[in-house]
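Dumping the structure here so I can ask a few things about it.
Here the complex is missing one protein chain, while the rest keep their positions.
Letters A, B and C name the chains as they come in the text, with residue numbers starting at 1 for each one.
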Amino acid sequence: MATQIGRERLLAHFRTMARIRAFEETAERLYNEKRIPGFVHLSSGQEAIPAGVCANLAAEDRLTSTHRGHGHTIARGGDIQAMMLELFGRQGGSCGGKGGSMHIADMRIGMLGANGVVAAGLPIAVGAAHAAKLAGEPRVVACFFGDGAVNRGPFLESLNWAAVHRLPVLFVCEDNRWSATTPTRLTTAGPGIAARAEALGVPACAVDGNDVAAVDYLAGELVASVRAGGGPRLLLAATYRWSGHTSADAGAYRDPAEVARAKTDDPLRRAARALGGLGVAAEELAAIESDVAAELAHAVQLAERAPFPDPAALYTDVQDIGAPTARVPA
Amino acid sequence: MATQIGRERLLAHFRTMARIRAFEETAERLYNEKRIPGFVHLSSGQEAIPAGVCANLAAEDRLTSTHRGHGHTIARGGDIQAMMLELFGRQGGSCGGKGGSMHIADMRIGMLGANGVVAAGLPIAVGAAHAAKLAGEPRVVACFFGDGAVNRGPFLESLNWAAVHRLPVLFVCEDNRWSATTPTRLTTAGPGIAARAEALGVPACAVDGNDVAAVDYLAGELVASVRAGGGPRLLLAATYRWSGHTSADAGAYRDPAEVARAKTDDPLRRAARALGGLGVAAEELAAIESDVAAELAHAVQLAERAPFPDPAALYTDVQDIGAPTARVPA
Amino acid sequence: MSRMSFVEATRQALAAEMRRDGRIFVLGEDLGRGGVFQQYRGLQAEFGPARVVDTPISESAIMGVAVGAAMCGARPVVEMRYLDFTLCAVDELVNQAAKLRYMLGGQARVPMVVRQPIGLWANCAAQHSQSLEAWWVHVPGLVVLCPGDPADAGPMLAAAIRADDPVVLLEYKELFPVEGEVGDPTLPAEIGRARLVRPGSDLTLVAWGGSVREAAGAAELLAARGISAEVIDLRSLWPWDSAAVLASVARTGHLLVAQEATEVAGFGAEIAALVAEETGARVARIGAPRTPIPFSPALEAAYRVDAARIAARAAAFLARHR
Partner (left out) sequence: MSRMSFVEATRQALAAEMRRDGRIFVLGEDLGRGGVFQQYRGLQAEFGPARVVDTPISESAIMGVAVGAAMCGARPVVEMRYLDFTLCAVDELVNQAAKLRYMLGGQARVPMVVRQPIGLWANCAAQHSQSLEAWWVHVPGLVVLCPGDPADAGPMLAAAIRADDPVVLLEYKELFPVEGEVGDPTLPAEIGRARLVRPGSDLTLVAWGGSVREAAGAAELLAARGISAEVIDLRSLWPWDSAAVLASVARTGHLLVAQEATEVAGFGAEIAALVAEETGARVARIGAPRTPIPFSPALEAAYRVDAARIAARAAAFLARHR
């Protein structure tokens, strides 16, 4: 970890990443134990990217996410209890139980939503930035997406639009090398994602996405230039997805050696080592991890006991005009 | 005209271009005189590109076109009489009167169709090439599109696909600087169309699109490399659209000086000058032009007298299974 | 009341809304030159290119940017040029705009208007003439409006802009140049109310958009044959005024729905089915055959659901059931 970073800042990153890791491991366990409905897309191994990027966002900034959205929400300061309730489909969930993991969102912190459609977040992020610019509001929008999303048309349309209008968007590509069960390189032509962005008028920088200090530093530079009106930027962060594509996917198609090698490059352990170098005792980190574990255990306990939404909630939040009327119960 | 080209070949180009020009001018007049239904998108001023490209296609090759498809069809050897019947919506039209100018097609010459949706031809061309490769057929597909189409998602998805599969596609971008009534540069970010293609793994070459010999030469090189299995290529041809976006558009939003300047760079006159240099007498060219004029006049005469399709044809060519049944006449 | 074209009424309504509310902006292709039907003539000069945005040819982004902007406090009005091009932005409209408020448990709203010029016009053939209102009515979250005459054009647009929901506004291309008596075009309409075009006693004829004229023409033809048809302009397709239709059918005992769109699985099926469910009255439909839209005027004439065809269908329907 060559990048200079202060002790407190790195400790904060460590805590953020530990919370994400614990959330993902908890979600995975809950899924395997059939205690939560639906699927979850886990981001274990990728924690340094949301941690490093979101640390550079101001209160008024916004972000869009992907199907793999827990980490972005947590790094942005999302409420873990509400997220857990959402995963369980209960009252008090971030989305009242209507969205689930794949649509997790928290407008109070400018988190416009995970999204079940690959690349759908890109034009939404650009629209959020367009609105901010139109209103003269000094907001930056961070737009997270995966390496597989660069093969969808909205990638081109969104980057071009953002560049034409010089909008305050930081595009963040989490390059974990996989598009579901397919290695992205097999379906992706050309010299790379950075070149695609540059060809669309969006300057791009690559970073080691498992090095939280490096991500933080570069994201800081890019957010500053975006905020100063320099137009959109792209941060290309290399990382690896430790688990299967969804919680239902064992990932058997991947070479176990590849996975094992990737796991040796653990963003949390890297941060821990650097913190050691900065004089932080191992006990302090262990304390953070046990805090976080307790937080998660508590969240699960509450969520599992929480009531399900009233069936009448099926009919609310659809639309004002022409809202659906409740069926007579069968 | 620096490029070496033989007399006969250039004469053939001249004739092709003269036929396109005459067709477009005729269509424009017919529209203005309200003798044909619908709109026509005219390619006057852009003739050198289809002429130069299609001269390099073999009998088994294929092409896709745009809303502005007359020139591509004629250059490929399409039947002008059938085309004119189609513009009039009559029996014997290329598409039996069902498609009109915007859907003109001729499968006998591998012309898969003009298309009313910008960029829709790109994945179709890629699919045609994919099918050829799968079947082991040695066919090249030429895919024409405009500079405005590079802002639609299918541009990215199609080029990427063609490059991943090393498909035999020659993408031809007719850069006439305008997207309908909007200058393309105002809505397009980045270093340019060639850079976009290269970023998607498709090597690109630029050419003066009003110089038919240059287009011919470069298209020849590119088609050869595509045919040899080198994967897709993009030819970026600079030109200008002389008329309005459609026949209904006077083009008043354009600086008259810009139009006038562009018209001084007439691909036909350039070819004529070069032919003069190769010893072709002005009379010979005049004879070609009057041949062509007669051909067009004859085509119009026949088309205007041809019968409309039988109303029963409304119901044919839809589908085999679940075909529509004719309504009882009112 | 003054005489005004449909398109002029929409221009006035839009300009008035934009003056009233600085959050409104319009985005689409070629708007600075007025747009295909001159719906935007003069607006860029008044409001500037930041509020009347000339977009790239990027339908997915046009729609998706509007969604993101709407979630964040702006009030976008999207111009799709032709309804048909919306087919390049369906994920953004249906998976995103329509569902986001729900998926987010009410945390966000998506107040945007999607203008879709719809229907046959100038022999534009299969990819520039479709009527797909049935699709949008089938999508939870969307409001679907379809003005049928110049007097409604402005008020419907104003109401769409003021709605906090995503609204699809279907504007029949053939109506744009039509003139009529118009009240204040900037006064927002009440959404969800049908309009009685012509009273009658033998048959209820329901139509919307461009078909309202044809239905009215059919009523004339029927009157000459001694049949009294009541013509209703639905105006709003979701929500639609089932009360008005049911009340009319209760009087006439017969319903005929006339639509320009393909008859099979069209919106007319919903109206006919609901009336049949609720009343047991005799119902009938007329719409386009299940063929793509042909170019040739000869074929288009065979395709079109015009006044004569509607009248013939009505007469045959009544003859069978009376």
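A few notes on this one:
Throughout what follows, a contact is a pair of C-beta atoms (placed from the backbone, for glycine too) under 8 Å apart; a residue touches a chain by one contact, two chains touch by 3 or more.
This is a predicted model, so every value here is computed, not measured.
In the entire assembly, the chain absent from the figure touches the shown chains A, B, C.
Across A:L10, A:I49, A:M83 or A:V118, the single residue that touches the chain missing here is A:V118.
When the whole complex is considered, the residue among C:A50, C:L196, C:A243 or C:A273 that touches the unshown chain is C:A273. For the chain left out of this panel, the touching residue among A:L42, A:A55, A:M102 or A:I193 is A:M102. Among B:L57, B:I74 or B:A132, only B:A132 touches the chain left out of the display. Residues of chain B in contact with the chain left out of this view: 62, 64, 93-99, 103, 105-107, 112-113, 115-117, 120, 122-132, 134-135, 153-154, 157-158, 160-161, 164, 316-322, 324.
Across the interface with the omitted chain, chain C contributes residues 84-85, 87-88, 90-91, 94-95, 98-99, 102-103, 125-127, 132, 134-135, 137-141, 238, 261-262, 264-270, 272-274, 276-277, 280, 282-285, 289-292, 294, 321. Looking at chain A, the residues touching the absent chain are 37-39, 86, 89-90, 93, 95, 97-100, 102-103, 115-119, 148-149, 151-153, 179-182, 186-188, 253, 308-309, 311, 313-315, 318, 322, 324-327, 330.
FYI, only the chains that are shown with their structure count from here on.
Farthest from chain B, judged by the mean position of CA atoms in each chain, is A.
Relative to the centroid of all protein Cα atoms, the closest per-chain Cα centroid is that of C.
Spacing of chain A relative to chain B, judged by their CA centroids, is 46 angstrom. With centres set at the average Cα position, the gap from chain B to chain C is 35 Å.
Residues of chain C found to touch two or more other chains are 55-56, 58, 60. Among the residues of chain A, those touching two or more other chains are numbered 153-154, 157, 160, 164.
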